[in-house]
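Okay, so here's the structure we're looking at.
Heads up, one of the protein chains got dropped from this complex, but the rest are sitting where they should.
Here is chain A:
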Amino acid sequence: MTATPGATPTIVLVGHGMVGQRFLEALAERGLTATHRVVVLCEEPRPAYDRVALTSYFSGRTPEELSMTDMEFIDTHGIELYVGDPAETIDREARKVTARSGQVFEYDTLVLATGSYPFVPPVPNKDAEGCFVYRTIEDLLAIEEYAKAKATVGAVVGGGLLGLEAAGALKGLGLTSHIVEFAPRLMPVQVDDGGGAALLRTIEDMGLTVHTGVGTQEILTDASGTVTGMKLSDGSELAADMVVFSAGVRPRDQLARDCGLTVGERGGITVDEQCRTVSDPRVFAIGECALASDGRVYGLVAPGYEQAETAAATIAEDETEELTFTGADLSTKLKLLGVDVASFGDAHGTAEDCLDVVYSDSRSGLYKKLVIGRDGTLLGGILVGDAEAYGTLRAFTGSVPPVSPESLVLPAGTGAPDRLGPTALPDDAIICSCNNVRKGTIREAVTEHRCTTVPEVKKCTKAGTTCGSCVKVLGQLVTAELEASGVEVDKGLCGCFSQTREELYEIVLALRINTYQQLLDRYGREGARGGDGCEICKPTVGSIIASLAPTIGASGYVLEGEQAALQDSNDHFLANLQKNGSYSVVPRIPGGEITPEGLIVIGEIARDFGLYTKITGGQRIDMFGARVEQLPLIWTRLVDAGFESGHAYGKSLRTVKSCVGQTWCRYGVQDSVRMAIDLELRYRGLRSPHKLKSAVSGCARECAEAQSKDFGIIATAGGWNLYVGGNGGATPRHADLLAQDLSDGELIRLIDRFLMFYIRTADRLERTSTWLERIPGGLDHVRDVVVEDSLGICEELESLMAAHVANYADEWATTINDPEKLARFVSFVNAPDTPDPVVGFVPERDQIKPDLPLLSIGMRPTENPADVLEGSAQR
């Protein structure tokens, strides 16, 4: 079949990868899709997707989520996209491309964006079963399947950027992983020896084995031709069940060679500054298959995007926009296996007379190097272990930064490093290097295009839409710009309240407002008054009312009256919702201390109700898989045995972990268990902006990990040291020492004040760690307030806490004694004895787990629903 071009000129794009897709967008932006027929030949079985984020498939991103192609975009612009149909031959004389399906397309302009293929060194048995490459979604699916079915040890050939990603992926699949790198260090292209050493240590600490300075000589196989390992150039053998080659990429230029286009000596289709091939003015090449006019083939997406824009602008022949591509920056920032690695500008210091500023701390795997010119110009750098400053440093590259370079590499807390804000940057500094967006463009998005949020700016400028490493700086710029242009940055809690959480707390406390409705109707935003509020302010105000309950005259029971409607779903059922609609049950086990009888009761209950049990990270026991109607029955038995709610569902005190301490441990200097129990019982049930965790260690060996807690206590010979603001979770932070050698009484008084001050001034969902970093004056200010009483509020803070402690009652005990509240614990209001049929379980390791297929196959009807219903049908 031959598609005959009509009067409209035709553009044929070969390759629908990341750069191909960007080229299509660039055509559409310039109106070329309206004036041209656009045909796309896509080899892979799916349209363009985010190859840069490929590895995130292993952390749960689905191929659909990786997609970069909006079918609506393709349709609206009338683009003909042929998926799974690669171009096979090009006839330049007749200006025809033939696809594998046999379709022939005549073109006026041909654009090649065929990308690269993974280079596999020509070692014996390189194609054996168990050998893979790492480039496409299909490659990853194959690796995953093989790893799960047949492999326990994996080896990656190549310790560059992709090799490390592949090794991390194998490790994530549960394999023991090895990396074999020919060069003497990891990531030889991006980092220098110092950076490579820091990287090596950190990667080995993660349990990966690295072999540098050795090459792969042969893949070893068994009789059936399946991989069993590899032979290395130093004569040794490495056993492995699978091998992933990641030894670099080569431009896919075969199609171009076959039709006589000029290619470089080491591959790549030779193009000029307009991305036009030097052999044929009607043919362009962009992305990884192109050999740019500066003699380089770029293996990164940002230069490819620039080439796509250049080619589109050239095809548009618009005199006002003459783009050229003459070379690009090779800056990269990666989060490899959780280690930050970045290199930018002249990272290896090749410029004449340049000087290095290096900070290296091998103990914590930190290495930072800046390359500075004679006149103080920042030329480039390498950051390993902490790439926080990457966004700003990259943008300053090529200029003289306003502060000394030394201060830019020293870690926070040593000396007084000047933190460079992005506001100090010049307008032409590149903020997003993936998309080549300058600071000025971002400012204009705010000032001229009226964007007021980061998502709007991303949409408007494309900044931050690729690797995401610039989003933090982007956010800071947007806020700064909004503030500068006099736009009130709305700091309100949500669409219903213009006040912050702190301001609402003050209003509630000062005016003794004890219902949400009163607060909304009197202090809500104009349009929100009289309404139903929202999912943000209701639980926030519910929490404020609960933490001040005795003082403002509200009920201390979170399910009382209106308060029941405010609570988050978990608090409303006093349990944690699981993915299939069942709940978990966590009784409080203060300090982690439990009697054998207590253990037996929990065991019996779990057995009788068929619950999955697990020891939590918080020194207690979690029982999973309770149906909503079983919760009261389970809790009746737990309360009878003396257990109380563990508030695992609440933004409130979770656990106070303890170590065994002085009583048993030969090192202990105080009774850490007793102190942990006392603290847990004192602060149980205290609602706060976020959850509160604590721990008490019996000596400086710190077995209870107190320094990772919101308030952590470490015993000393002279009493207790109190640490505050620690956090585990996604952004761990070590706690800061607030006071030393406290007596029992001093310790408790100080914690009372600290917690109440936090509850009073923190934002919604702000842990003590982020709060401490945000509030002006930080730790020093908090110390002034709670130790020195600089604001004169300590007495009030203490009495608020005293009221909470005196007023505490176990909410599960209250609930099981209240028939009206119990009536809510049913799956169906009209069939109270019928369990939710979607909640099902299947066995695993002698216990249960949720039956997930049940969630996806659609609702399974109960045997005969009409029989169990209390309601009736009527006309």
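Here is the rule we use: contacts are C-beta pairs under 8 Å (C-beta built on N, C-alpha and C of every residue); 3 or more make two chains touch, one makes a residue touch a chain; residues count from 1.
Here is the rule we go by: contacts and distances are computed from a predicted model.
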| item | value |
| --- | --- |
| Name per UniProt, for the chain absent here [options: "Transketolase", "Molybdopterin synthase sulfur carrier subunit", "Energy-coupling factor transporter ATP-binding protein EcfA2" or "Nitrite reductase small subunit NirD"] | "Nitrite reductase small subunit NirD" |
| Option touching the unshown chain, where A:Arg363, A:Lys579 or A:Arg845 are the choices | A:Lys579 |
| Residue among A:Thr377, A:Gln517 or A:Gln847 that touches the chain left out of view | A:Gln517 |
| Sole residue of A:Gly533, A:Gly591, A:Gly650 or A:Gly685 that reaches the chain not shown, by the stated touch rule | A:Gly533 |
| Candidates A:Leu173, A:Ile594 or A:Ala831 - the one touching the absent chain | A:Ala831 |
| Absent chain, residues of chain A that touch it | 495-496, 517, 527-528, 530-535, 538-539, 562, 564-566, 568-570, 572-573, 577, 579-581, 823-824, 827-831, 834, 836-839, 852, 854-856, 859-862, 865-866, 868-875 |
